[in-house]
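One chain of protein is taken out of this complex; the other chains stay put.
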Amino acid sequence: MSTTNWKLWEVFLRSKNGLSHKHVGSLHAPDSNMAIKNARDVYTRRSEGISIWVVPSESITASSPDEKDALFTPSDDKVYRHPTFYDIPDDVQHM
Amino acid sequence: MAGGWLNGVKRDFTSEEALKEYFFFLADDALMLGQQLSSWCSKGPVLEQDIAIINTSLDHIGRARLLYQELAKMEGGEVTEDTLAYFRDHLGFRNALLLEQPNGHWGDTIARSFLIDTFNFYLFDKLRSCSNKALAGVAEKALKEIAYQAQWSAEWVIRLGDGTEESHHKMQQSINSLWMWSGELFEAHPMFDQLDDSFVRFESLREVWLHKIGEVIKEATLIMPSPELWMQTGGRYGVHTSELGFILAEMQSLARTHPEATW
Partner (left out) sequence: MGTNVSLEDKFQSYVDAENKVEPKDWMPEKYRKTLIRQISQHAHSEIIGMQPEANWITRAPSLRAKLILLAKVQDEAGHGLYLYSSAETLGEPRDKMIADLQSGKAKYSSIFNYPTPSWADMGTIGWLVDGAAIQNQVMLTRTSYGPYARAMVKICKEESFHQRQGYEVVMKLTQGTLEQKEMAQESLNRWWWPSLMMFGPSDDNSPNSEQSMLWKIKRKSNDTLRQEFVDKTVPQAEYLGLTIPDNDLVWNEDRGHYDFGEINWNEFYDVVKGNGPCNKERIAHHVKAHEDGAWVREAASAFAEKQATRKNKESSAA
């Protein structure tokens, strides 16, 4: 039995302009051209996207979960980055 | 069009008949292709392509429905899209013989799609300005789908032609064996005497079609068969190959077993 040695690609969709691309899943394809087409057929059957990115899975470098604390904890105490840090009277609207 | 083979077929059309005839050509082509492609479902070479080919099948059958619905309006009475699809015999079908050729292997199916998708692309592009508003509307919607299909099938021709030695050989065989069914797409037809110029004359697409087909075949490192080779004819007059009988037997069996039923 022969095998499919088509590469694995990660698929990202932009659902509409103004939003960023979001990871939706993966698929197999021999080249980027077919990966884009396959992504269109597989992941936008219900008009979920207007722009597609495909990235070879092997090209993605992920942070290691063991470094999670070092990478993400420092911002946990920077509460001033979050809007709820600031006391604004309720009378002031649209803020 | 001369010759004994087509003796006795209808040659004179009223303008109303001519209009219906034109719709039947397009509708039956779409249904036949959609029906054939749909039987790839669960049999594709890879899951992603199963999904892709079902998409194109959905597009073709969807287009067939729109056209049959228009025809049902023209026919009036009890006629519906389904009576047209399910209760006509082979003599009533007007699809080109190319579309009833069997699926064969993936390369055969791709070659058949490539020849017709390219034709459809130029045809529907022009039909967007047809004087018949319904047809222009269908063309407007269909063109986007057809553009995608034409690109998909052309890319596969190139991929298989310029792939392995085996795929190159297979793709060449597929093109060669389907070639004799391609000429019929461009035939002149007596119905055109009754239709205005915005009903695209099929023969007017031949040049541009040959050019595009030649380009793709060249990129696929394949050899284009001569356009002067013998071409088969008959489908547009209801004179079909044996294949159509089997397609209809399968497609129509349930509907005809229960003619009174609605589904």
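First chain written, first letter: the chains are A and B, and each begins at residue 1.
Here is the rule we go by: a contact is a pair of C-beta atoms (placed from the backbone, for glycine too) under 8 Å apart; a residue touches a chain by one contact, two chains touch by 3 or more.
Remember, it's a predicted structure, so these values are computed and weren't measured experimentally.
Trainee: Under the definition given at the start, what are the shown partners of the omitted chain?
Mentor: Contacts of the unshown chain, counting the full complex: A, B.
Trainee: Out of B:Gly62, B:Gly137, B:Pro190 or B:Pro227, which is the one that touches the chain we can't see?
Mentor: Looking across B:Gly62, B:Gly137, B:Pro190 or B:Pro227, the contact with the absent chain belongs to B:Gly62.
Trainee: Kindly note down the residues of chain A that lie in touch with the hidden chain.
Mentor: Listed in rising order, the touching residues are 1-6, 8, 24-28, 30-31, 34, 42, 45-46, 62, 64-65.
Trainee: Given the full complex, what residues of chain B touch the hidden partner chain?
Mentor: Within chain B, the residues touching the omitted chain are 31, 35, 38-39, 41-51, 54-55, 57-58, 61-62, 64-65, 68, 81-82, 85-86, 105-107, 158-160, 162-164, 166-167, 170, 250-251, 253-255, 258, 260-263.
Keep in mind that, in the parts below, only the chains that are shown with their structure count from here on.
Trainee: Averaging only over C-alpha atoms, locate the centres of chain A and chain B and give their separation in whole Å.
Mentor: Their C-alpha centroids are separated by 41 Å.
Trainee: Which bits of chain A are touching chain B when the two form their complex?
Mentor: Touching chain B from chain A are residues 4, 6, 27-29, 33-34, 37-38, 41-42, 45.
Trainee: For chain B, which residues count as touching chain A in their complex?
Mentor: 46-49, 51-52, 55, 152, 155, 159
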